[in-house]
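Here the complex is missing one protein chain, while the rest keep their positions.
A and B label the chains in the order they appear, each numbered from 1.
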Amino acid sequence: MKARHFDISAQPGFATVAMLTFVLLYLPIVTLVVYAFNAGNSIALWEGFSLRWFISAAQNERVQEASIRSLVVAAIAATIATLAATMAALATTRTRPYRGLTFKYAFINQPLMVPEIVTAVALLIVFSRIKVWTGYSGIGYLLAAHTAFCIPFAYLPIRARLEGMDLTLERAAADLYARPWMTFRRVTLPLLRPGIIAGFMLAFVISLDDVVITEFVKSAGQETLPTYMLGQLRRVVTPEINAIATAFLALSVAIVTIFFFVNRKKA
Amino acid sequence: MQSRSPGRRFLLRDRIALLPSLMALVTIIFETARRQERVAANGWNVPGQADRNAIEIRDVRKVFGSGENPVVALDTVSVPIRENEFFTLLGPSGCGKTTLLRLIAGFDFPTSGEILLYGRDIAPLPPYKRPVNTVFQSYALFPHMTVAQNIAFGLEMLGRPKAETDARVAEMLKLVRMEQLASRRTSQISGGQQQRVALARALAPQPKVLLLDEPLSALDYKLRKEMQIELKRLQHETGITFIFVTHDQEEALTMSDRIAVMSAGRVLQVGAPREIYDSPADRFVADFIGESNFLRAEMAGMNGARARARLASGVEIEARLPEGFSPGESVTVVVRPEHAQLVAADFDSSMPGTIENIVYLGTDTHFHLRLDGGEAFVVRRQNSPNAASTFEKGARVGILIGSTAAQILRD
């Protein structure tokens, strides 16, 4: 009989609990996805495979409208947030500590530290008053709120990338007659690109996912996909909501997968 | 209102029509101005033959930080560096050599003093306005560009025509023997090759002075030896003034025309390698470069550039004497281990001592001795296949120091 060698890293029962965790993590998602393809009206009884709920969701005007709004808000907010975060990262990294640096860190990361519901009601208070004063109740409020909480998410990967960057490369460019702007365009920016892409995608996903702040800031008729779904959950649920969730899920997973590989390539 | 409006509209239309040509004009003016500047940066005028110092460091001080604990990195340094010479800044880490190099390159500004390039103070200029290029210790090759793109970068920034740039890049690739790897990424080539690309990149814009910041420290021993010869060849072929920073004394001695030995922010001695090795001006220099025996002594007699020094053991030896000493002063006598000879214990005018240890080192043997006065002394003797050592551990011997082997230094 072959002797089993002693495994240094093993701990009894750990692998079982780990497997349980993975089952726990994926079982609900898998259930949700499976019932999106149910032919029947129920999310409990399986009545055969069908794409009818995907079609019905795609034809639902309110879903269409909410999806487009979600994507537009996420695209605009993530773009502005990434721009602002890139600039802020350039101003807060690779320098000796200066007056105001800690303040800037705290300020930029503030949306990460305050519970969403608190920010949401605070925005409700302020924006509702501004809405009354100005009479404007457009999408601007949603964009501003989303941009603000996207900034720290865009900032973190960009800052990490900048801090890992070799300062001598920029010095070398200056030594080779590149003016500051040229140094930035030809050396800093190309090397920073993976960080910027990662930051943008992160910000995009975060904006796309937001429920709480959107729910409190939106004016009437400004549903995004998550707030639409939240509203629907109160009613009798059909697999249509599973279909929407599945499509949403596919988009998130795609973005995260890209993010994962972009980030890995940098290392 | 009515009567004025056609005229207005005409003017407006006129302006709109003019706009593109106006913008073109502005672009041309702007571009020309930029080119002028670029030409100024690269066509640095070299003044008359009288001043042949490529770089002159004048009273440069550099203090980091302020308030309670300022750190003096450079303490009033003055060094002239001649045109076309291979000049080395040598010293232990933290002696200020790299700081000085950074000041010449323009990555930092001196706290006071001037840095003259062919007579013009460049200390306030940013790096991109100095016709000086650097080979970085880490090479700092742009990882997102190919070898050729790296070499072309400086010329491109100077706004040289494409054809000229291409020709120059090809020339540089040939100079550093990297023609085959022109389109490789810099991450796909070896350390030695990266080193060559860094050199080619810095040489491509034909700088007046090339700065090298410990460029060989990352290479292994054999490659380093190869690159030392390569560097000398490049310097010879290009005729560019090289300023080389290193902490490796052997590297400094083999490559340099002249060396400045630095310590604690000061330049202690400037001279040709031989001068520095044979007549160190300072105890630190004698200790840092090569190995030395230091003996306490008293000035017994002086005669011009020669002196008699009485050692602790009572033996008097003859030594070279720098200026500014007076008789009776207590001094240090420095003797290189290979300049002393082992003789029989009773040999005339030798210092008596005992062999405490014998270390065999391949090419030569080190004899560690204890002098009768109690001081330690090392004698180095080259090994030869037919002469076996006649000296054994524990033996009483004499040490003979030739009249040109010893030098007087201040205590």
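What we mean here is this: a contact is a pair of C-beta atoms (placed from the backbone, for glycine too) under 8 Å apart; a residue touches a chain by one contact, two chains touch by 3 or more.
Operating definition for what follows: contacts and distances are computed from a predicted model.
The subunit not displayed here is recorded in UniProt as "ABC transporter permease", chosen from "ABC transporter permease", "Cytochrome bc1 complex cytochrome b subunit", "Na+/H+ antiporter subunit E" or "Apulose-4-phosphate transketolase subunit B". When the full complex is examined, the chain removed from view is found to touch A, B. Only one of the listed residues, A:A57, A:V73, A:A145 or A:I197, touches the absent chain: A:A145.
Listed residues B:I55, B:V79, B:A123 or B:L321: the one in touch with the omitted chain is B:A123. One of A:F37, A:Y155, A:Y177 or A:F200 touches the chain omitted from the figure, and that residue is A:Y155.
Listed here are the chain B residues that touch the chain not shown: 109-115, 121, 123-126. Although one chain is not displayed, its contacts with chain A can still be listed: residues 6, 8-18, 20-22, 24-29, 31-32, 35, 42-45, 80-81, 83-85, 87-88, 90-92, 95, 98, 100, 104, 107-108, 110-111, 113-127, 144-145, 147-149, 151, 155, 205, 208-209, 211-212, 216, 226, 229-230, 233, 241-242, 245, 248-249, 252-253, 255-256, 260, 264.
Please note the rule applied: only the chains that are shown with their structure count from here on.
Chain A contributes residues 166, 168-169, 171-179, 182, 186-187, 190-191 to its touches with chain B in the complex.
Residue ranges of chain B in contact with chain A, taken from their complex: 38, 41-42, 105-107, 126-129, 132-134, 136, 138, 140-144, 153-154, 157-158, 201-202, 205.
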